[in-house]
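Shown below is the structure under consideration.
For this view, one protein chain was removed and the others were kept in their places.
This part shows subunit A:
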Amino acid sequence: MAEIRNYTINFGPQHPSAHGVLRMVLELDGEVVERADPHIGLLHRGTEKLAETRTWVQSVPYMDRLDYVSMMCNEHAYCMAIERLLGVQVPERAQYIRVMFDEVTRILNHLLNIGTHGLDIGAMTMVLYTFREREDLMDVYEAVSGARMHAAYYRPGGVYRDLPDRMPKYEVNKFRNDKVVRDLNAARDGSLLDFLEDFTNRFPAYCDEYETLLTDNRIWKQRTVGIGVVSPEQALAWGFTGPMLRGSGVAWDLRKKQPYEVYDRMDFDIPIGKNGDCYDRYLCRMEEMRQSNRIIKQCIDWLRKNPGPVITDNHKVAPPSREDMKANMEELIHHFKLFTEGIHVPKGEAYAAIEHPKGEFGVYAVSDGANKPYRLKLRAPGFAHLAAMDDMARGHMIADVVAIIGTMDVVFGEIDR
């Protein structure tokens, strides 16, 4: 009789479906996964340790590079932790801007997730559609911060600057003639808010397009329905948050349950799943994008009507305006102290959590009163999700492992930190 042995294979770190640098040791019985052991840390940069050697503000750009598909949300949690320690009030307009960009980021993140998840399990077209819309939102990022991805736009005490009055435009070149450029620039004549409003009007139709491609797609359903089922109790025990938790039917969303900034004034709904499988989580993400769209619309309305400061006037935290700095000795001193020494954050510790597109992103900051953090711990949602990989993948076929990685929405920037 033939000897039957389990196979052990390496999945990744160069596998295109590993979403970055996941190395997974899979123990297989035929094609069935017996045990999955993810090896992480291949992208470990020691962000938390680096932050201990930088001033508080210098670490803001590091936050972009954690979860590099939802940049501003990471900054948001970090700034909130500092503001909580300082006891600084953020101006109302800045709160609305933050909420608006959090939701822009959520759409960016879910578009990438749904596109690449589709790509992983055979829906090749999805990624082309979702990246088309991502491009528009990246332009919004660029208009406001100058960078398409790593924005560094949020600051402790507010946001770096007010929303710009004009959008960057396409230019004629040898690939794009006059007419094409005019069409591309059609929505870009006004301010950033005009462009974003135009986008929110177009976006529901785009969502319908995605749904046409996936929601009733037979292959997509075969690959996702009943795969990676998580019960609500398990999801809580494993520390799941975000769509991973809501997909299992737990109506938990920090934006509703522990509202921060101005989320309590927003009108939106929280979608939850029923079966806790990959398909339900996909549906949750689809609906979340539509809800984000609603929130953005409400923010645009408010922001149009209410001009005001976007960063705190406490010059021990945020720099004074350039003009004041040149005209006023006191402000010059503030400016000098802020840019040489940085903010001094009072002794204490704070944990600030936000509803990041992937789940609960938390920043635990310990300060000893210095101009640098004493300890910064970043709570990445993907870390907890990936930790449950072994339990979720056991008993599934090897091809389903890819579906489960996709549904977890892992990004190694945040998991490895």
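Definition applied: contacts are C-beta pairs under 8 Å (C-beta built on N, C-alpha and C of every residue); 3 or more make two chains touch, one makes a residue touch a chain; residues count from 1.
Throughout what follows, contacts and distances are computed from a predicted model.
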Notebook entry, point to check: Considering the UniProt annotation of the chain absent from this complex, which name among "Phosphate transport system permease protein", "NADH-quinone oxidoreductase subunit C", "Tryptophan synthase beta chain" or "ABC transporter ATP-binding protein" applies?
Noted result: "NADH-quinone oxidoreductase subunit C"
Checklist line | Hidden-chain contact residue, picked from the options A:48, A:142, A:198 or A:324 | finding: A:48
Checklist line | Residue touching the undisplayed chain, where the options are A:132, A:166, A:257 or A:304 | finding: A:257
Next item on the list: For the chain that's not shown, point to the residue among A:131, A:170 or A:383 touching it.
Entry: A:383
Item checked: Of A:181, A:236, A:286 or A:399, the residue in touch with the unshown chain -> A:236
Next item on the list: Out of A:68, A:170 or A:351, point to the residue that touches the absent chain in the complete complex.
Entry: A:351
Next item on the list: Name every residue on subunit A in touch with the hidden partner chain.
Entry: 40-41, 44, 46, 48-50, 53-55, 58, 84-85, 236-239, 241, 250, 252, 257-258, 316, 330, 333-334, 337, 340-342, 344, 347-351, 353, 360, 362, 364, 366, 368-372, 374-375, 377, 379, 383-384, 386-388, 416-417
